[in-house]
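Input: a single structure, listed below in structure tokens.
Note that this complex is displayed minus one protein chain, with the remaining chains in position.
Up next, chain A:
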Amino acid sequence: MASGKRKRKSHPAAPLLPADVGDDDIEISDEDVSFVAKNFQYAGFLSSLDTHSITKQILGINSNKKMADNLELYYEKRAKFASKGKEVLDTDSAIVSDVLPVKSLSGELQYRKFNTSSATEKEAHSGLKEQKPLVELKKPSALDDHQMKSDLTHGQGDNVTVASLGHKKLSKLELRKERKKAKKETQALSKGDTQVNKSSSHLLALEQLEQDLSEEKRIEEIKAQMAELGTAVLADPENNLDSLTELQGLCSYRDSHVSSMAMLSLLAIYRDIVPGYRIRLPTEKELEMKVSKEVKQLRDFESKLLKCYQRYIQFLVKSTKSGSLSKAATRCITGLLEAIPHFNFRDSLLSATVPMMNSADSDCRKLSCNAIQSLFLNEGKHGGSATVEAVEMIAELVKTENCMLRPDVIEVLLSLAFDEDLNRHSEQAQEGGQDRRVEKLQKKHVEKRKKAKHELAAQLREEVVTDFREASAMPDAAELHKLQTQTLTAVFETYFRILKASINSPDSSLGSSSASFRAKLVEYGPRPMLGPCLNGLAKFSHLVSVEFMGDLLSLLKRLAGGEIKGGTPLSFRDRLHCCVVAFKIVRNNLEALNIDLRDFFVALYNLILCHKTSRDDSDGLVLAEGLQVMLWETRQHDMQRVAAFIKRLAAKSLHLGPGEAISALVTIQHLLQRYKRCQILLENEDGGSAAGHLCDMQEEEGADPDLSGALSSVLWELSLLSRHYHPAVSRLATQISSIATSNEAVKATLNPTEAILLYSSNNGGFNPSVQLPKKKVKRRFYPAYSVKEVDVHESIRECSEMEARQMFRSHFQVLRDIKENEALRKQLNKIIYTLNLFKAKKMPKHRKNRSPMLL
């Protein structure tokens, strides 16, 4: 027993040996057989082991049932040789356990994958040889009962720990990748096995099948290979950069699905392994210098990585133009731009992305727009320089395409953010610098002797300043300011170009070559970029520099006035938008000098008449915004103008939908309350005021509110409006008409934009919904009828059934009597009529004949 145990203990060393079958044979043969024969009593179980269930258990770990079924072939063989005992059993169990997939400690899976790919899908067949590492693990389980039991019970755990050892080093992403890969593997395996199963158990048949392997399976395997390569790189990027080259090769695989997969997996890899700095390749001089081993290693790695990356990007840029791969390539490019904007070759990424924002494919457009937006929003990633590059590229694109682009290109600029404090900081810094210089000069003058000392001190101070700058991670304010200025100039240059192009008719400025492209932009209207451009101007209105202001305002004025050189006229919306933008620009920049934007008021005055109520709300909203910005928020000085607007709004609100009418009326109310002189409009005496006597009502196209003479008119529209079908409108109109007489100042609680949103009836129905009329209202229409009804109802309630019956009886009695009466009257009339006829007939006879018949 003791010697046996010792011998058994020597066996666990076996796994360390290479797991060749031949080796096993040699090791086990003589000694062991004799040992088993000697101690048959307790070692005999080896021959009668239920290997089927054991292998099943082991197989169940990673492969599925079919796999196990497939192996029945081997079990049959084993049964034949069962009497031969352990030897056969050993080989068998070794063979069987081979099927289990095993990961090496480093997490690399080279053992089978390379075999399968190199052996051109001999997977099913080569199962015997492939998974040798497992033999090392599983062999003891067949020989030692203790070990075996632990293996049987913890088989799964064992495998997991082996794998987890590898996992420990890997990040989450890698873990996910590995899982995916494992899944794919088993799928591939099972597929192969089912095919094997279907064919005969004959090995020759397997060879035939190998030739017939479908393309699908190959793809599956390539996928698995990709996963494997990816994991390898991620696990140890420095040593496995060659895998990148391999993956790169897969990118140009003939199947577009596979190549796009390869591209995307490369994207994921680069995202993780690219360092957080921009790589600068060493110069020749630096290369000549002697460096330590680590530095050299790092340099090699960097240059290699850079080369791979460059090839990848070149491939991506190329494939954006090819049809099938363009989407995947766009995804990769935008992904890279979002994740690693600081890294090399950003400019080629940008130059690929920017034209894509005008792509006809909406997905590509969206992706690239999002990427550029994320560049703008996360400036910390690249220090702001990428923003400048992107904006300048967009400006260039707009220039070359003559402003005929999809609006998305310009909408992106809206997400730019400018730090306004930056200007102040840099100014302060400059001032400080000047002061110091002045001080220095003075001191120099006074203390000439200490000149040398001073210079030293100044030098030191400068050194300290530069050191501090380097030490503090904060980017230099002056640098940032410079970048921002560049960005701003590019942005406003773009906006200016678009405005100018909108004035010059698009038809005349374009050649025939772009006619086809323009046809594609029909959905966006004749000036696709004007809308977003105006939005951008409104958003950045506080940043417009004073030098531009005059030109900008004159451009906007021409647009608002509809002065277009030929072509389709500007839409109502765009013109109104121009007015609003101009007001915002002036309001945000020129608090110092109060400027009266007369021309824009004229434009608004005429535009109010152009407004058409439509189903979609946008026009109304713009109108409400215009009213709010131009009339509500600014202070008016010219009462004639205010009166003109009040008059026109009142007249227009007779034609508008309820929402717009309310917003117009709210404006009227506000103006009347604020400017008491205009309340003269509410008085209905003839003649008006003296103020209007020099002008007369000018009802023509280019009407000027200052000349309308509205102050001498009467706001008769209110009385019509107070009978408006919408209760809120009529209520408001009545309220307005009583402003002058009522003492209490009713503060307007809504401003125009709020009002239009609150009362808009575009979704159908009234908003807020009208209360159903009460019954009283109904009764008023049929007074006589209803009185009787009420009597009947009330009496029914009060009286008992008998009384009711009686009342009904009397009621119907009366009715019957009336009917009877009518019938009798009719009869009577008939009789009278016939009698009269008879008399009339008789009389002339009587006169003529004087016959005695009647007598």
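Heads up, the rule we're going with is that a residue touches a chain if its C-beta (ideal position, glycine included) is under 8 Å from a C-beta of that chain, and two chains touch if they have at least 3 such contacts; residues count from 1.
Operating definition for what follows: contacts and distances are computed from a predicted model.
Trainee: I notice the complex is incomplete. Of the names "60S ribosome subunit biogenesis protein NIP7 homolog", "Transcription and mRNA export factor ENY2", "Glutamate decarboxylase" or "C2 domain-containing protein 5 isoform X2", which is the UniProt protein name for the chain that's not shown?
Mentor: Missing chain, per its UniProt entry: "60S ribosome subunit biogenesis protein NIP7 homolog".
Trainee: Taking the entire complex into account, which one of A:K451, A:H637 or A:K842 touches the absent chain?
Mentor: For the chain that is not drawn, the touching residue is A:H637.
Trainee: Could you tell me which of A:L204, A:A452, A:V546 or A:M802 touches the chain that is not displayed?
Mentor: A:V546
Trainee: Kindly state which of the options A:R331, A:R365, A:R527 or A:K557 is in contact with the chain not pictured.
Mentor: A:K557
Trainee: Among A:S214, A:N594, A:S719 or A:Q813, exactly one should touch the missing chain; which is it?
Mentor: A:N594
Trainee: Please pick, from A:E392, A:E660, A:D704 or A:E717, the residue that touches the omitted chain in the full complex.
Mentor: A:D704
Trainee: On chain A, where is the contact patch with the chain that was removed from view?
Mentor: Residues of chain A in touch with the missing chain: 546, 549-550, 553-554, 557, 586, 590, 592-600, 637-640, 694-696, 698, 704, 706-707.
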